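Below is one structure; the comments refer to it alone.
All protein chains but one are shown in place.
Chains: A, B and C, in written order; residue numbering restarts at 1 for each.
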Amino acid sequence: MNSGRYNLVSKEAKKKPTIITVNGVKIGNSKLAIIAGPCAVESYEQMDKVAKALSSMGVKFLRGGAFKPRTNPYAFQGLGLEGLNILRRVADKYKMAVVTEIPDLRDLDVIINKTDILQIGARNMQNSQLLKEVGRSKKPVILKRGMNSTVEEFLLAAEYILSNGNPNVILCERGIRTFEKETRNTLTLATIPLVKELSHLPIIVDPSHGLGKKSLIEPMTKAAIACGADGFMIEVHPNPEKALSDSKQQFTPSEFKKMLKNLKTIAKAVGKTL
Amino acid sequence: MNSGRYNLVSKEAKKKPTIITVNGVKIGNSKLAIIAGPCAVESYEQMDKVAKALSSMGVKFLRGGAFKPRTNPYAFQGLGLEGLNILRRVADKYKMAVVTEIPDLRDLDVIINKTDILQIGARNMQNSQLLKEVGRSKKPVILKRGMNSTVEEFLLAAEYILSNGNPNVILCERGIRTFEKETRNTLTLATIPLVKELSHLPIIVDPSHGLGKKSLIEPMTKAAIACGADGFMIEVHPNPEKALSDSKQQFTPSEFKKMLKNLKTIAKAVGKTL
Amino acid sequence: MNSGRYNLVSKEAKKKPTIITVNGVKIGNSKLAIIAGPCAVESYEQMDKVAKALSSMGVKFLRGGAFKPRTNPYAFQGLGLEGLNILRRVADKYKMAVVTEIPDLRDLDVIINKTDILQIGARNMQNSQLLKEVGRSKKPVILKRGMNSTVEEFLLAAEYILSNGNPNVILCERGIRTFEKETRNTLTLATIPLVKELSHLPIIVDPSHGLGKKSLIEPMTKAAIACGADGFMIEVHPNPEKALSDSKQQFTPSEFKKMLKNLKTIAKAVGKTL
Partner (left out) sequence: MNSGRYNLVSKEAKKKPTIITVNGVKIGNSKLAIIAGPCAVESYEQMDKVAKALSSMGVKFLRGGAFKPRTNPYAFQGLGLEGLNILRRVADKYKMAVVTEIPDLRDLDVIINKTDILQIGARNMQNSQLLKEVGRSKKPVILKRGMNSTVEEFLLAAEYILSNGNPNVILCERGIRTFEKETRNTLTLATIPLVKELSHLPIIVDPSHGLGKKSLIEPMTKAAIACGADGFMIEVHPNPEKALSDSKQQFTPSEFKKMLKNLKTIAKAVGKTL
């Protein structure tokens, strides 16, 4: 494998691992980044409930979809700007950082002012116009791997952002599409050590979308930590059964708390903390 | 298979096949639509040469990429607006219709005024914001299947456009990504009769991108016609070896002319004409 | 593509296309080979009924599974030797050639004496012991492409048979496994012109297994003929709804007769006959 295919994202360009600081919290060092929250922002009450619980567990990053790109045009598309405002108010209340997806570059100015970390979703990983604009901002960004993208294309997408001036990229493995039908996607954890060989960028994992099955999330998060992930993003909803999307893969806050406890020994075994 | 998954794109919603008229030429009837031109607009001379040749063969649709979304940020990204202007001037000179890709919805207004058919590329098939905006325009649009998209997702992407008010959608099969390495993508022609069962929309094929290998394009275009395609889009360049992109899959005008001749008997065998 | 990867199967080794004669009927020339019959031999009455009908349409090759390798150990596994005897008797009665699968090389001697063409199924395409033994016999053999096999592996499997002394190999494309869910497999017809470039061996198509959906079989058989297939193998059952396997993809004899009629103009358009 010739990492000479890459320029700014490569280890040749920068030997030391990139550490990104958001609201005073570091991503990419020995403390694992934990990003949690519901698939979609549904109401102030929902967000307040979940943020309160997460914040009491020490979680510093609150996620929630305000603008939801969906496969089906008749499916719930998110609360939009109203959702983003809720997310911001609640995060401020609990001193958390906001992570939210930017599906449309026309909304970039609005979203950039209200979020701490931008997220580029899997469907947009090869939207080069969006990559360039996000590159021109200096906002920290989570770049999710496209479902049909090779690791090479994933790193080249990050190269778009870096080459436009933004070094604050956090890669996120979330599974690829294969013939397997038991899980929603096929979570390919080998991406983590592979990226660590090729690049200085931090990489986290999103097992909720990668698996789509609640019972597999804890063991696969353990696996991701064991092979070197810098953090993880998990869907947590105060009442998953009533969620407007992804109801089968979201944890309740108490399930999530239990899982965090179980992850501690694995983190310690690889020299990290939660 | 339950076509009840779809609404406006389904045969239940509209029994008769949709026929779309562009510049007085119909797409979706028994005359096959032929769309040809280079991968990228490179210069006025290049476009003039190819358009002159194509127009003399009776080709009515001139394609050419002005804005090129690329995997690698350092690869040639197209001439942009200058390329679009060249495309328009040349097409007008030879009385052809323009087909060009819209990679970024911020450019929609500019492009919509200069093109006759918008093209949504494979990487943008699930860019729901772009689908909605193109839906709000009434411009005819070629929607290419995403490399990792199921036929269901392909039809739901078309549903986005129709449900926003634009009935003028031409689907385009261009292959999916599989483990096979001999061809650039795996051209899945069964999509054509499948779409004909489920939907009233016309569907064409793009064997250039679906195969990436010149010698396979003629036999596979024959196959596409045999199983019901409403037309085809082929890359033709005056000097493929010097092309700035996709040099291995572009035909010369004389190769293309020869191929068109060979397609005639197949077209006739299924009751169609070129 | 370097066809130097192959030896005896390559065009370098033998320029002229291989034509295989079975019971006086040639496979690989301008007359398309038609192989038809039920998925599984179920009874003498069933086989007699279908063979009578097929023979009256001019079909010369009767297929039927006697030994059925199945994914589920509790599914119907075929009538075994009894089924093979029925197949032989019925084929003799109607002067047809027998095509049947050899799932286990311990049965090779028994099957070889009762069949005219051996079939190696997709699950066995990389069973190198079976390939070698079939290579040591001189029996004509239909080698089906494995569901997860590349074209390179497909040709190397044929190389196993040729290099053990048997030149009578008929390749059979039957689709690969992908993420698409609308069809049972993804029928990849580009294999046909690709194989014609690389090898002198004849290649036929099996759309029944490649698609698993009756309505798509006729258009895709047309497509296969259009891009150069030397024949096709279709499942025909006197009463598909009561079939013990593959009930959704089998034709009735009268449906098959109608399809054959519709294929004639396509065959003629590429200089072939049925």
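Some notes on this structure:
The criterion applied here is as follows: contacts are C-beta pairs under 8 Å (C-beta built on N, C-alpha and C of every residue); 3 or more make two chains touch, one makes a residue touch a chain.
Note that the structure is a prediction, hence the values are computed from the model and not measured.
Across the entire complex, the residue among A:V9, A:I117, A:L143 or A:L194 in touch with the chain not shown is A:L194.
Listed residues A:L8, A:L156, A:L211 or A:L260: the one in touch with the omitted chain is A:L211. Here one chain is not drawn; of C:G37, C:P103, C:P140 or C:P193, the residue touching it is C:P103. Contact residues of chain A toward the unshown chain are 1, 148, 150-152, 176, 178-183, 186-190, 192-194, 197, 211, 213, 215-216, 219-220, 222-228, 265-266, 268-270. Residues 177-179 of chain B touch the missing chain (whole complex, contact as defined above).
Interface residues of chain C facing the missing partner chain: 7, 69-74, 77, 103-106, 123-124, 126-129, 131, 146-148, 153, 156-157, 159-160, 163-164, 177.
Following the convention adopted for this analysis, only the chains that are shown with their structure count from here on.
We define each chain's centre as the mean of its Cα atoms; on that basis chain A and chain C are separated by 48 Å. For the pair chain B and chain C, the distance between C-alpha centroids works out to 35 Å. For chain C, residues touching at least two other chains, in rising order: 178-179.
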